[in-house]
Every structure is written in structure tokens, then in C-alpha cells.
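A single protein chain has been omitted; all remaining protein chains appear in their positions.
Order as written gives the chain letters A and B; numbering starts at 1 within each chain.
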Amino acid sequence: MAQAQVPEYVRVVEELFSKYKEFIYVGKYIQRWDAVSKITGKALFTADFLKFYKDPVYVYTVRPKYAHAYIKSIDTTEAERYPGVIKVLTAKDIPGVNDVGYVIPDQPLLADKKVRYIADPIALIVAEDKYVAAEAAELVHVEYEPLPVITDPLEVVDLKTLKEKEHVRIHEERESDIISHFKIRKGDVEKAIKEADVVVENEYRTGMQEHAYLEPEAAIAIPEADGGVTIIASTQCPFDVRKAVARVLGVTQNKVRVIVPAIGGGFGGKEDVVNEIGAKAALAAYYTGRPAVVIHTREESMIGHSKRHPMVAWYRHAAKKDGTLLAVEANIVLDTGAYASLGPFVAWRAIVHSTGPYKVPNARVDTLAVYTNNVYAGAFRGFGNPQVTFAFELQMDALAEELGMDPVDLRLKNILREGDRTVHGQLLTKEHGVGLEETLKRAIEVIDWYRKRKEYSEFAEGTLRKGIGLALLWHGNSIGVEGADYSSATIIINRDGTVTFRTGLTDFGQGAVWGLVLIAAEILGVPPQLFRIEPPDTSSTPDAGPTVASRSTVMGGAATMNAAYKLRKRINELAANMLGCSPDEIVIRAPEKEDVKPSDVEVFCKSDPSKKVKWTDVVEQSFWDGVPLQEFGFFRAPKAEWDEETGQGAPYVTYTFGTMVAEVTVDIETGAVKVDRMVTAYDIGKVINRVGAELHAEGGAIQGLGYALMEEIVHDKNGVVRTYNLSNYYTPLIDDIPDEIIPIWVESGFKRGPFGAKGLGEPSIVAIAPAIVNAINHATKHRFTQIPLTPERIYLGLKRAGKIKL
Amino acid sequence: MSTIFIHRFDVVQPSSLEEALKILAEEGESVTPMAGGTDVMILIRDGVIKVKKILDLWPLRSQLSYIKREDGYVKIGALTTVTELEKSWLVNDKRYAGFRDVIIGFATPYLRSLATVGGNIGTGHPLSDIGVLLLTLDAEVVLLSADGERIVPLKEFYLGKRKINRKPNELITEVRFKEAPGNSSTAFIKFDRRRGHSMGYVLVAAYLALKGNVIEDVKIAFDSIGRPYPERAVKTESFLKGKEFSLENIRKAYNEVLPTEMSRISDYRASAEYRLDLSKVLMKRALLRAKERIESR
Partner (left out) sequence: MAFDPSKSWDTYPDIEITLNVNGKNYKVKVKPYERLIDVLRYKLGFTGVKEGCGRGECGACVVLMDGELVPSCLVLAVRANGKKIITVEGLAPEGKLHAVQKAFLDTFAVQCGFCFPGFAIAIKHLLDKNPNPSEEEIKEALSGNLCRCGSYYRLIKAAKLASEYVRQGKIYFDVKR
């Protein structure tokens, strides 16, 4: 990019990256702003607001008996006459557009012609009481014409030919039940395979994972006098909810206000579903003129919100004797369930990462996302990348075994380093920050890889076996070509010297917004304790784009930098005037103490610290001088490049890299696995929020462990979800965590990230499962290719291979 | 299961056992007894049952919560909670160490303060940890109604899927079993995908009495042998009885005898094949654990 074209907001980020070497707040252990309110039980989550509203109405969703059926008729009369029922709403009552599809308009809010999965909302009971609402739901009589149910994506498409098969169509209104098809075409794969010394080929399967955030979805809608509505909702994306609700109600966006209180976890799952529940609450408020409440039960949450796409993939890798990769070929099918949700974007992210952080001279990859009658799949931490990483990292181990090479040596031979080109032809330079090799080297050193790899190969104690395995990852930062990749933040300095921080980015536990405050504090010199983060509110906080794709720190951080930078500049000039030195010399510093006050903060000249004033005096002066103390910051990533036919271009601004190592003990007689230890080494450019980063490394690993070993949403052949609660959907509990997780941080510095930072939210789960499964494969000397790798799958796999005799 | 079925119901709280029995005598099937409610509340939620009126047994806890030795029996009041079992002498008696296994693996710590012994067998469900263990102790169930007391051996108490040998006017008041001999012990193992909070793919309990290294007596119970409730593997037991305690004999028992009496189901949680093989492994481990306990005195 020529210098002249670099926008001002990018230049600011680059300037600050090169200027700041020492940090006061960034990268330090600093308590998040809402910690006290959360541990005292005072923090208010959406459902908690119910205690403030008298006389609300309760909304309960009527869901179908079948996962796939035409609706012949809906009779609500009996339900409507049930005492306590105020209204029963069906599709015909929707004043605006009956659609809440996220990327494609394929998802009716209330089904009237057809149901496509087992939780498809058909009608809403609006009642005086939640028990009454649930009772009345059974009095809505729906006549169905059942259709064959498809739960296996390979009934829709052939894995080998990638052709759509003859099947009962799920979305007749569309051309095909294949919602997207992405491609990578590079070099001459046929030729490379012919010339290769070794070729390995396998089929991989990954399960449908549930977010299981602890707070189920909730929304409260309060009717406004002008026909508008205010919605309190547990959402990651308030501006998306506003748009969806405005469409459903048929009103303009300024009549819908969405406020986001504390959120009890999201992990990507509180994106599209909140369009649905926000709209349900809004409709009820619209019709009754009373506050309306939708609080999903755990069971409704499990069956009624998006999941992680299951994947079936066929992979073929070809290499030379010395381990050099020659080609990668893959057919990848993602099951997006009944609706597209974010499926097309997930499929795109999957293909971008599908060959791994390696030099791949020849490649042919096809990625398809298809409809089935399963619960719809959408965004979930990692967004398509965990699935493909599972496949390619198992392929790498299979290849290493064929070659008789150590898995580490094979990877060292092929990994991307500075100056290499990705499979898409993107040149990785120093500006991107390419710390993959360092993560690998440091991880294997800390864990003592070579010794353990050898030792565990021979370990056998009764029915116990030990193994060690690793997996590498890359993860493109922010949204790439998926959407408009902008972000924004507003900083307001108040007259008492405190600071108000506003962004439409949401915090659902990950602490990213706190990272933005640390960035602002670093630049302004005002300690983070003096900041107040205002809850996202479409009426006051700027639209910062969705809180997805690990983009908060990178995009939001860069926007925050711009706001803080401009403010600081004005303050420096004012202070320089007051103190009589040059603006470049102004230092703003606070004493180190927990209960710091605005008047403790000092502003002085670097060359002569005796020339000083209080921060509060500077603030006061600026009010007298008319120096504006609020600022809006914006950042937008350079346009991503992607050729639809070949997958060539520059899909992401940069990549987060990492190496995960796992040690396991397997009881071969039962198939039980204990993950003993993990090392998680990430190159995230620069650690901004250290507490948040560590928590991500731990939390992502634990969620990844669940993905690898126990979590799976299971549908029966009728499309009924069998795992609809937290007893039969297994999330890791305190007894399941590894004895230790050792985090390693590599700070390679990304020139266009805030102080060099890259994203971590999603990468923290991406390569956990393949590391654990590679370790299990090492322990059992077997090649398992499916997750969740349950005790049963391990046991029966070994039994079939003749490795077990009871 | 596609939705939830919460609904309203009435509650009656009796002030004495007599009053409770009277209510049952008068209203019979239209009232549902509730002990801890950890099963009843879930059945309502899942739409498995619709209740009109709950008979709250909690007020009777002062009468029906106890663990005592009497007349050569160990008697456990029906409303004894798992937490109370945990605090009792029972778990420190090596003969009954199987209870320790049950308690540690039972649901979650906070559920144990509600879940009762009577409720556990009252569910009639195969995945009843206490019920499975009690089978190996030849326990009896004491039922009381306005008409008097009835005593049913636990193995005859289970009748079918969630069906128990209880008349609508009866309450479970006690479970009891004869004191086990000093050369015996018990063990219980439940295995599932995760260690904490699990239902179990397979539940097994073993009672073992050894004379030297000879198996004087053995009882082995599973969550299911073929029918949808806990049962003993009697053929396997009789094969082992009188034999030397050896891995070889145990292997023979589970490879040659157990499969002749056990038929497992496949469902979304596990296949029949895995359940059978796991039954074998866990049976072996439970017997070994019981033996270790006998010898550790």
C-alpha cells in the first residue's frame, strides 16, 4: 500500500506502535471494572431487571412436534380462551417482515408454512404468568404434513463428488440446499501427488458443540409511547438486534433501542438468536402495551439457538521424503442445520484456514455448507477454524508417522515464517508479526517434548497408557471479507476528571472492553480505575460493529487509540500553555494506588517536573477554554482480498499463531482419558489485558477439552435433540480440567494493531482438540479421527483393532 | 422432547405421618408424594408426569430421617438424605464402604442435601445409585399405609419402567438390610464420560464375603441386566460363589457367564456392546475394590 493512501486512523495506530515501548497499564494485572459488582451479586443481568417491572407479560414459544413438516393449519382458539392468556401470536400478526435470518433471509420468526427443525417457533403465547403460558402452549393445535427428516449432511451432498444428491428439499424457496461453496485452487495438485514420496488420506468428523453459556438467552421489551420499543437483551450485537427488531415490527431503527446489561457468557452464541428473542419480546410488548419478558429455559436454549457446525472432511496430504509438503487436497462439508445463520461466513473462515499455517505450494480445497433438519449452526468461538484445524493437524501427525519423523520436526520443516506466502499467496512480512516458530520452540522446550515423546511411547502401567501430542494454529484477525470491518469508540472526559467510555462492543465475560480501557488509559495517562464503561446502548454508544471474530481488541482497540490520541493531543497543547513547555513534553501520571482519585493525577513537563498542575485543573481549564473533551475514534481494516474462483488474495489483515501441547493418560479398558497437562503458546502480537489473556488461555483450553472429549449435541433420526440439558450434554467440570495449563505469550508485534496486538478470543479454542487427540493417538498407537473422542469411541476403536482383550 | 412442560399444582403439607397416610388413603393416585423432589421436579419439567397435588413429605423428616442399627438390621429412614448418609457412621464401616462410593459420585454436592434414600428407589429408574448398592445387601423396603405395614424385598420392588411395587395409599418409610458379616465389604462404581455429575453408562455394585481366598458369598448388581431397572446378576454370582478369588475366575465369570444373563440396550448415550464390555470391566474393578477393603482391616 502506498504511503499516501494510508488513512489517518491507520497512521495513528502505526505511530503509537512504534512510539510506545514501556507500559504502565497495558499488559499489567489490573482488576476488571465490574469484578466487585459481579462477586457481590449486584451486577444486573437481563432477567434480573424483571424485578423492576410490575405487571409484565410472559412470552412462551410454541415449538413443533416434527423437525421437518409442512404446516397445514394452526388453531389458536383454545389457547386464546385459556384463562390468563392475553394473546396468541402467529406469523399473520407480524406487522413487518417475518424474518430473522442473519446473513440470508431464510429464517421466519414464526413459521407458518413449514418447520425445518425441532425448535422452529410457530406461535407465541403471551400470558399473565409463565406457568399459564406453558400450559396454554399445549392448547395450540397445529396440523402437520410430516416430511422425511435429514440429520446427516451427506444425505444432501456427496463428499467425494461434492454434488447435491436427490433429497427432500429443506428450503424449496432457494435454488439449492447448499448454501455456500468456497474454493482454493493453487498450483497443480495432480502433478504434486504423482511426484510425492508419501500421501496420506483420511476422513474426519467433528461434533456439534453447544455454547452452554451459563446465562440462558433473555430479553425484556418495554413499549414506548411513540410506538417504539426499548429492549434489554443479553446480546453480543445490539445493533444487529435493533435492525432485526425494526424489520419485524416494521418501524424505523430509531424507534428501537437496545440496551445490553451484564452478559453471562456468549462465545459467539448470543448473536443471531437474540434477534429472535428480542423480536419475540418486542412483538408481545407491541400488542399488549406492557413490558414483555422472554427468558429461555436451559432446555429451550439447548434446542433453540445456534451451535458449532459439525464437519465431515476428506483430506489428502502429499509430501517429499524429507517432509516438505507438496500438496493439500480437501473436501469439507459443514452442516449448517435448518438455517444459514452465520454459516456462509463460517464456511469461508474454514476454507481460509483449511491448509494450516504451513507453506503449501499446491492446493485444491472445496468447502460447502449445507442445510439439514438439525438445530441451526452459527457462530461459536473459532468460527469454522477449530473444525479444519482438527483435520489438518491430525493429517500432519499421520504424515509424520508415515515419514517416520517427529511431529515437531515435520512442522518445523513447513511452518510459515516471515517472508513466506500463505496458501492464498499473501506475503507475510515483519509488519504482520509472524511468531509461529517461536511459539512452537518455546512450547516444546517448556514441556520437554522429545524426552516425553520417547518415554511415553513405551509407557504401559496396567491398563494405563500415556501420550503427548501437539497442534499448531493460525487464526485470521477480525472479519476479513465477511463484512464491513470497522469499529468505533467514544471517550468523554467529565468535569470532575473521570472518564466515560462508550462502545457498542459488548463484554460477555471475555474482558475485551476492559482491554480498550487499558489502551485509552495508557495514552491519556489517566488510570483505568477512573474510567466508567457505559453499557452498550444503541441510543448512546456508537455502532462499533458486532462483537465477534476476536475483533474487539484489534479493531476496537485501534478505534480507541484514535479517540485517545486526539484527546491527548488537545490536552497536551492546553497543558503546555498552562505550564510553559512544549506539548511533546507533557507527562500525565497517576500514583500507584487502588483507590486513586482524579485529583491525584498529575500533569507535568518532562524536562522540569516541578512545572506541574493537577489533572483536574487541566480538565477544568479546558471547559473554560472551550477545548472539547470528548472524542470519537474510528478504525477500519483495509479491504480484504479474495478471489472467488481460486481463493487467492489477502483474506485477513494478520494472523494470530499458536502451538498447543497436551499430555494425556488413557485407560484403554474403559476408554477414559485424563488430560494431565497442557501448554498453550500464543503469538498475540502484544498482551494488552493480561488477566483477560490468561483467562482466555485457560477457559479456551477447557472448552476445547470439552469439544475434544465429551461435548456433543445429539439428534435422533427424527431430528429430536436428545441432549437438551446439562446432565446429558457434558461440559467440563472442575474434575475434568488438566492438572495444569502453562501459558506462553509471544509478542511479535502487529504494526497495525493497537500497540502491536492481535486477537485471542477465538484462537484460544482452535487447536486444543487436535493436540489432545494427537496425544491420545500417541498413547494408544491408534489413529482416531473423530471428536468428541468419547470413552466409547476409544474403547471400541481399540477393540476393533484387536488391541483390547478383556 | 421439544419444549418444557412446567405447570401449576397444589401442595399439601401434612403435619404428621398419620395425616400423610390419611391423605393418601383418601386421595390416593391424585396426589404425588415428594421427598427431596429432585426427581419429581424434573419429571414435571420434562412432561413425563402431570401432577395435580404434591404431598410434601419434608415435614416428616423428623420422623423418617435416621440411620440406626436395630435387631441385627441396619435401618435407614426413607427421608434420609445423601448428605445425612455422608455424615453417618455407615460410611466409616468398611463393610458398607460402598456407600462412600455412592455418595462421592452422587449427583452434585448441592443435590445431595435434597435427594433421599426413599426417593432414590422411589424413582424406579435404573440409574439409581443407592438402589443398585442396596440390592447387593439384600435390602427390604418398608411400606406403610393406613392399612398397616408391608415389607417387600428390594429385588421385588422394581416392577417395570419407572414402576414400583407401591400401592397409591402407601408411603415408603424405611429401607433395611441385615448386618453384613465381618469378612465382607461392598463397592460401587459408576462410569461415564466425565467424573463429576454424571448419570453413568453403567452402574455396578458388589458385595463380597471372603473366607481366606475363597469367595464365600458374592452379590453383584447392575443398573440393568435386561429390564429397565436395577437387578442382580444371579448367574454370575452363583458361578463365582465358592470359587477361588482370582482374576482368572472373575474373567471367566464376566466373559462366559455374565453375557448369558445380561442384555444391554443401545441409545444415544452408549451402545449395547460398550455397555456390556464396560459392565465386565467395572464388575471386575468393583470386586477387586471390595476385596481390597476386606483385606485392609
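One rule holds in what follows: a contact is a pair of C-beta atoms (placed from the backbone, for glycine too) under 8 Å apart; a residue touches a chain by one contact, two chains touch by 3 or more.
Computed from a prediction, not measured in an experiment: that's the story for all the values here.
Which of A:V6, A:I24 or A:A43 touches the chain that is not shown?
Considering all chains, including the one not shown, the answer is A:A43.
So one chain is hidden, and I want to know which residue out of A:V132, A:C237 or A:I444 touches that hidden chain in the complete assembly.
A:V132
In the full complex, which of B:V11, B:V48, B:V214 or B:A272 touches the chain missing from this view?
Counting the whole complex, the residue in contact with the absent chain is B:V11.
From the listed residues B:I42, B:V257 or B:L288, report the one that touches the chain absent from this view.
Touches the omitted chain: B:I42.
On subunit B, where is the contact patch with the chain that was removed from view?
7-11, 13, 36-38, 41-42, 45, 54, 56, 58, 83, 104, 107-111, 113-114, 195-197
What residues on subunit A make contact with the chain left out of this view?
29, 31-32, 34-36, 38-45, 47-48, 50-51, 78, 81-85, 127-129, 131-132, 135, 138-139, 211-216, 262-267, 297-298, 508-511, 529, 594-595, 691, 694-695, 698-703, 725-727, 731-735, 737, 741
By our rule, only the chains that are shown with their structure count from here on.
Which subunit B residues qualify as touching subunit A in the complex?
1-8, 45, 191-199, 201, 251, 254-255, 268-271, 273-274, 277-278, 280-282
Given the complex with subunit B, which residues does subunit A contribute to the contact?
Of all residues in subunit A, those touching subunit B are 61-65, 118-119, 130-132, 134-135, 137-138, 297, 299-300, 303, 669-670, 672, 709-710, 714, 716, 720-724, 727-728, 730, 732-736, 790-792, 795-796, 799, 806.
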